[in-house]
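Only a single protein chain was left out; the remaining protein chains are all shown in position.
Let's look at subunit A:
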Amino acid sequence: MATPRSAYVLQKVCTWPYCNAMTVRSENKITINFINRDGEKLTVKGSPGDSLLDVVIDQNLDIDGFGACEGTLACSTCHLIFDEDVYKQLGPVTDEEMDMLDLAYGLSDTSRLGCQICLTKSLEGMTARVPEGVSDMRQSDLGTTSSSS
């Protein structure tokens, strides 16, 4: 089914400064693994410069509710958790990404928003874990146990 489009903003934003240079497509695909909520491992390939959200959409990965705002840094449904060594290679986090990340349930020290991560060769073979129990996010906007939000 073709995606219907309305007049709403459709632009994706990526706040990683090197990202633009990476949009040049290459034949050198990068293999990445996603661990879904139920523990299932999904191994797919993406092109350098693609964001992890692009990969999820392109490969039609069945991750519930992933990417609700379509990569515009207005949700946090693309929250992913990385291994420490991979996390270090992901590039700097902007304040804007951190702001949305702070609302994600299950926030960890190696959390990032998938729509802000661009694939590079050095990420070959990496693993990204979809946090479990996202439904508990309802407890609070702030990821704490506030009674008011």
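Things to note:
Criterion: a residue touches a chain if its C-beta (ideal position, glycine included) is under 8 Å from a C-beta of that chain, and two chains touch if they have at least 3 such contacts; residues count from 1.
We adopt the following convention: contacts and distances are computed from a predicted model.
Look at the chain that isn't drawn here: its UniProt entry, checked against "Cytochrome c oxidase subunit", "Carbonic anhydrase", "Protein kinase domain-containing protein" or "NADPH:adrenodoxin oxidoreductase, mitochondrial", names it "NADPH:adrenodoxin oxidoreductase, mitochondrial". Among the residues A:L52, A:I81, A:M100 or A:V130, only A:M100 touches the chain that is left out of the figure. Considering the whole complex, the residue from A:T72, A:T110 or A:T127 that touches the absent chain is A:T72. Subunit A residues in contact with the hidden partner, per the touch definition given at the top, are 1-17, 19-20, 23, 51, 54, 57-58, 60-62, 64-65, 67-77, 94-96, 98-100, 102-103, 107, 134-135, 137-138, 140-149.
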